[in-house]
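Of the protein chains in this complex, all but one are displayed in their positions.
Chain nomenclature is as follows: A, B and C, assigned in order of appearance, with residue numbering initiated at 1 for each chain independently.
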Amino acid sequence: MIYLIIAIVLGIIMLVAAVIAVYNKDLKTAIIAAGVTSLFASVLYVLLAAPDVALTEASIGSGLTTLIFFYVYNKIRRNNAQE
Amino acid sequence: MLRNSLILLVLLGFAAAIFPLLHSYEAKDALTGVAEHYANYGKEEVGAANLVSAVVVTYRGFDTLGEVTILFLASAVIGLFLKASETYTKDTRSVFFKSTEILVTASRLLVPMILLLGVYIFINGHLTPGGGFQGGAVIASAFALLLLSRPQKHFSHKVISVVESISGISFVFIGLLGVLLAGGFLDNHILAMGKFGTLLSAGAIPIIYILIGLKVGSELTGIVRNLKESQKEG
Amino acid sequence: MQLFSIEYISLVVGFLILLIGIWGILTRKNILKMVIGFSLFDTGTHIIIVALGYVKNKTAPILNQPDLQTDTAHKIVDPVPQALVLTAIVIGLGVTALMLVYAMKLHNEKKTLNIQNYKDLKW
């Protein structure tokens, strides 16, 4: 029963973060929100008895993807500032 | 207006395509079909305690080979693109801040620990949750910490590409050895099976997972490193 | 049909995240926002696939206990979707990085990220 409540809370957080990621005008907030969606998805995978997938999602989905997004965002913003 | 209604139409189409999955979903009691075979005979046929590893490495080894190929292609194309755009930025003065001493010291302590964790994850891939992909990602994040904490330093791409090439070639070579010595491509019976549940068991699965881990780790490190080097400009 | 179970909630959440991702891809004008939409699409698909392999009250497919090693098919969840998602996540990172580098290249050429300013193929 407690797992069910945790799953519902996780689902609500993920949906809110996903809507923020698409809706928000600020790119930094959107990137962080997409990372948050991935991070809570990895907790959901643990509830779904998939520890392998949870490990992968936590390290790749929320770690490296966000890092790469920020590298590219930084580069583009600096190109813009040079103009 | 037309555009909005078209978007709505596409969304409705996707929803209609996936909705039957949701509507006709019924809870299962036990595994069926091919998964049942994997669950019941995986222990004798492959000998890995982690059945996901058994499926990834042996039963569906071709998927893994294709996946590694796609990752290699993506990494190569990224390297090519960033190299082409790097040529007209001659001055390599970094625009990053110098990092503080606390960060440098802490990263010196943490990077070996994270690397050790990554190696632990992919060596124990056939016993505990984890494996080559997860271990590779952890290793890549250790190198990402190194790159982030020393922004002024230049990192060479040579070692990364050598490790990547050697592990990729060895992976295919072990797969071909399976054809020669055992039942087929990527068969893990080319080594002794060992006792179930110990570190040296499951035939060639630990070796294949170590190679996959090195390959994935070096490819992801290569992607991050290329993006970091492209941040420098005059 | 059990509405309140972990797998059904996960299915619904994955389905909604997938739709939000597609909506983002179709409606946003900024290319980086579209890539974020693709990444959400990925996450939703992965949740759906893993949730389809879940069997109620069963443990993860790791046979480290002796009592799991007999009559295994009635005691574990489906390992095949998990293996598929494992590779799909890594491929997703590669594809996302590739799309981001394309976006960087496009920005280098045109100095804009708005998709409506790319009119080369319009006639």
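One rule holds for everything that comes next: a residue touches a chain if its C-beta (ideal position, glycine included) is under 8 Å from a C-beta of that chain, and two chains touch if they have at least 3 such contacts.
Methods note: contacts and distances are computed from a predicted model.
Of the options "Ribose transport system substrate-binding protein", "Pyruvate ferredoxin oxidoreductase alpha subunit", "Dihydroxyacetone kinase DhaK subunit" or "Multicomponent Na+:H+ antiporter subunit G", which is the UniProt protein name for the chain that has been left out of view?
According to UniProt, the chain not displayed is called "Multicomponent Na+:H+ antiporter subunit G".
Going by the contact rule already stated, which one of B:2, B:17 or B:109 would touch the omitted chain in the full complex?
Checking the options B:2, B:17 or B:109, the one contacting the hidden chain is B:109.
Since one chain isn't shown, list which residues of subunit B touch it in the complete complex.
95, 97-100, 102-103, 106, 109-110, 113
Definition applied: only the chains that are shown with their structure count from here on.
Cα centroid separation between subunit B and subunit C, in whole Å?
Here subunit B and subunit C have centroids separated by 16 Å.
How many angstrom lie between the centres of subunit A and subunit C, each centre taken as the mean Cα position?
Averaging C-alpha atoms per chain gives centres 11 Å apart.
Provide the C-alpha centroid distance between subunit A and subunit B, rounded to the nearest whole angstrom.
19
Two or more other chains touching the same residue: where does that happen in subunit A?
51-52, 56, 60, 64, 68, 72, 75
For subunit C, which residues are shared contacts with two or more other chains?
In subunit C, residues 5, 7, 12, 23, 27, 53, 60-62, 82, 86, 89-90, 93, 97, 101, 104, 108 touch at least two other chains, as defined above.
Show which residues of subunit A lie in contact with subunit C when the two form their complex.
3-4, 7-8, 10-11, 14-15, 18-19, 21-22, 27, 30-31, 34, 37-38, 41, 44-45, 47-53, 56-57, 60-61, 64-65, 68-69, 72-73, 75-76, 79-80, 83
Would you tell me which residues of subunit C are touching subunit B in their complex?
1-2, 5, 7-8, 11-12, 15, 18-19, 22-23, 26-27, 48, 52-53, 55-56, 60-64, 69, 71-74, 76, 78-80, 82-84, 86-87, 89-91, 93-95, 97-98, 101-102, 104-105, 108
Write out the stretch or stretches of subunit B touching subunit C in their complex.
7, 10-11, 14-15, 18, 21-22, 25-31, 34-36, 38-40, 42-43, 49-52, 54-56, 60, 63-64, 67, 70-71, 73-75, 77-78, 81-82, 85, 127-129, 131, 133, 137, 197, 216, 219-220, 223, 227, 230
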